[in-house]
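Here's the structure, in structure tokens; my notes come after.
One chain of protein is taken out of this complex; the other chains stay put.
For subunit A:
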Amino acid sequence: MGFGDLKTPAGLKVLNDFLADKSYIEGYVPSQADIVVFDALSGVPSADLCHALRWYNHIKSYQKEKASLPGVKKPLGQYGPAGMEDTTVGVPAVKDEEEDDDIDLFGSDEEEEDEETKRIKEERLAAYNAKKSKKPALIAKSSILLDVKPWDDETDMAKLEQCVRSIQMDGLVWGQSKLVPVGYGIKKLQIACVVEDDKVGTDQLEELITAFEDYVQSMDVAAFNKI
């Protein structure tokens, strides 16, 4: 996905070709997708890029209502023709692969909507001439995988897990857990949680978990992903 670097002639050409048979970046109504791409351009496309120019002038006419256009902004690299290498910076972090185990505790990535569903959804969202739409309340969340290490191989891991799960906080939800051998008969507890970024931080979690000094030697963040 992506148009390449839209501040270069090459990127603009990709955009121009992409828009030859489309009125909008996504679907059939102006959306946040158009605003993301519009904002990424450094200026008006030249006259020889007639499709990009047409699109640019059209989207410009929505400047006053751009905040209320339907859709949610995605990173620039996710728009555009399929098969293009995403050369934008700031692409969301790829999920870390665990070295120790094969089982994916967090399941698959967010599902991509197929074209048809996206179109129908956008058609429902757009009023005929009104550009209003409700803005969903976005709560920033992260999914965190914690490694909790005991003192030795005789530590009661069931008790340790109980202690960890007893930690209750607003904006914290515990997920699945498993015991992972780390050598010498010692097992670490790998436990997942989902936190609301505004309410829960990893520092806090570490403090609370390591407070169980009888069981917990240390805690590390094994993986951290924005949801």
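Throughout what follows, contacts are C-beta pairs under 8 Å (C-beta built on N, C-alpha and C of every residue); 3 or more make two chains touch, one makes a residue touch a chain; residues count from 1.
Operating definition for what follows: contacts and distances are computed from a predicted model.
Note on the omitted subunit: UniProt lists it as "GST C-terminal domain-containing protein", one of the names in "ALA-interacting subunit", "GST C-terminal domain-containing protein", "NADH-ubiquinone oxidoreductase chain 6" or "AAA+ ATPase domain-containing protein".
Only one of A:Asp21, A:Glu154 or A:Asp170 touches the chain withheld from this view, namely A:Asp21.
Summarising the interface, subunit A meets the missing chain with residues 17, 20-23, 27-28, 48, 50, 53-55, 57-58, 61-62, 119, 123-124, 126, 128-129.
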